[in-house]
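A short write-up of the structure that comes next.
Left out: one protein chain. Kept in place: all the others.
Coming up: chain A.
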Amino acid sequence: MNELLLMCMIAGRRAAIPASQVQSVIEIDEITPIPGTPGFVRGLTALRSQALTVIDCPVALGLESSGEVSDQRAAVVDVGGHLYALLVDEAYDVGEARSEATAVPGGFGSGWQHASLGMVETDGGPALVIDVVTLVAGPVAEAA
């Protein structure tokens, strides 16, 4: 498998987002909060004349929030016609997976397990491949 992946850091862990789904990587400037939404929805940010829903990836994975987000980077993905900005700690280069996505015995931890497609080997070490569709749906499985 040599799928291209956007290597990034989410909640201090190496993660990868399939590059085919990433439209761009942007720097979050200002977020308009949306009262009433679940915690993993940080609000809206504008990219040119489009509004992006900002997703706090750690919270969506059931982890601690990434806190203050100004100048933080985000990967822009399109899920079901809606644009999302996935907040990541760091965004590195696009790289190739060196292996098939695999599971590991015992899982990756409940949040990661829920929203990842498995682990791949990359040039920088193992990384979890994020299932974007599940991620933007939020940690509903646990919440419900």
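Worth pointing out:
Here, a contact is a pair of C-beta atoms (placed from the backbone, for glycine too) under 8 Å apart; a residue touches a chain by one contact, two chains touch by 3 or more; residues count from 1.
The criterion applied here is as follows: contacts and distances are computed from a predicted model.
The listed options are "Membrane protein", "Anti-sigma factor antagonist", "Cupredoxin-like domain-containing protein" or "Chemotaxis protein CheA", and the UniProt record of the chain not shown names that protein "Chemotaxis protein CheA". When the full complex is taken into account, the listed residue touching the unshown chain is A:V41, out of A:V41, A:M119 or A:V132.
The residue from A:T53, A:Q72, A:S116 or A:T134 that touches the chain not shown here is A:T53. Mapped onto chain A, the interface with the missing chain covers residues 30, 32-38, 40-41, 44-46, 48-51, 53, 80-82, 84, 136-138.
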